[in-house]
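Complex shown without one protein chain; remaining protein chains in place.
And then chain A:
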């Protein structure tokens, strides 16, 4: 069977499974549509959160980012998992107790303010739309590489499948397809990693392989990797970073951004009890951890594999690494997988010194003494995971699995985001302000229509990505960290913060963060409109625009407290509401009088 046929078989089978689940799990009520009827088991929910959370960025891009940045990019590993600790302790159980359908609804009720709810809706939509574009674009890449259709056609196929299960099944359909998608994506991610780990370190468990001995050379894998990359003019893989403040703030921004992302929070509304919301967070992190503990191993092993593919003499025990690093392979002898990926344009080669060999090294290092005139091979970070099975010479079905896994990661996250967007429109905007008397049936229809529109918009933007799509990390996490997370947390942990404080806090956190991002990245991400170049020398105190969300959150907290303390206390019934969300039992002392 040809590789193409295998890929079609795997992707087709996984899509058939999702559609089957959609028919089985059709939503009959708004409760089904928004929170899957509220009866999802915590372990099931944990798995669904895993797929909801692990996007094309986690599946496809993260290992590549770590491979390129080494220790410095551990921020993604810690930031994207540490947020679950915050969710479990600071938000999820209390928002579950509140027992409504959306995140803006809590903010609107707790701060007894339609403006607050509206600000929350806007933040939710901007963060989620930015995020969903990345997923659709990721699905397009996976389609064009593995199924030999152009990216737009691939996108439309993906959109039809999502349409089917998300619009029909709502949260109910999404929950059970996400469980299936989690299983597909985790198998697809770990199998090639196990083989690569065995090949390089004889250890079948990649997280242990990362700290084991490199079998070919007999030195620890990371020592070998450091040796190899420094011989090519790169920084040591495990090198410490100088700018610790920025690293701390970036990690913190990712953590509180993760905790503030609405599509993750609403998954906690689907479990029966408050205690289940806490357990779900734990299970979610177990399932996420399986991938996140494998990713750094994949990263370092793929980086080493790539270097030793180009410089085979560096692979084994080497007396003189510098000398081994002078002898790259001939371009015409390049392995098959480099040829395949060259066709997608994600690997490119240019023979700058016309010697027919592939000089692959740090472009800013000076190797003129070796007769090198610049780095000749550029490899897009995103292909590392997708190309892994080919690099390790694994059988064709593993490649088919990777294709299905990448699509599962992109589509499961897209579905979660689309649900968050559509429920904000049908529940918060239409039922919440435009037409409060809408019937249950009417609201369900409105939810389905807004979901359909969101899918069309997301597909269009995925096919024609606007300039800001690449800035998803800065924008989505910045907004979630600076506006939604502090508002939710203060709503639970402070009785004193009132409507004026919350609105002022959210707006100032949001504006502060956006302005800082726009100054370096361009106003509304329009190229050329930035006021200062986006380089470390120009950042205030060395804080990058990616890390500013944490400071934005501080601004939000500070302004909210100041304004609240200068204005009147929230009314008694609001203070009672705060009391009631703090206790798992329905009858908290304060609600019952």
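The criterion applied here is as follows: contacts are C-beta pairs under 8 Å (C-beta built on N, C-alpha and C of every residue); 3 or more make two chains touch, one makes a residue touch a chain; residues count from 1.
What we mean here is this: contacts and distances are computed from a predicted model.
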Determine which name in "RNA polymerase subunit sigma", "Protein DltD", "ABC transporter ATP-binding protein" or "Putative solute:sodium symporter small subunit" the UniProt entry assigns to the undisplayed chain of the complex.
"Putative solute:sodium symporter small subunit"
So one chain is hidden, and I want to know which residue out of A:292, A:525 or A:557 touches that hidden chain in the complete assembly.
A:292
Of A:22, A:95, A:123 or A:247, the residue touching the omitted chain is A:247
Pick out which of A:90, A:321, A:438 or A:554 touches the chain that's been left out of the picture.
A:90
Of the residues A:41, A:100, A:273 or A:334, which one touches the chain left out of the display?
A:273
Can you work out which residue in A:4, A:24 or A:211 touches the chain that's missing from view?
A:211
From A:40, A:193, A:222 or A:481, residue that would touch the chain that is not displayed
A:222
Applying the definition given at the start, please give the residues of chain A touching the unseen chain.
66, 71, 74, 77-78, 81-82, 84-85, 88-90, 93, 207, 210-212, 219-224, 226, 238, 240, 244, 247-248, 251-252, 273-275, 278-279, 281-282, 285-286, 289, 292-293, 296, 579, 582-586, 588-590, 593
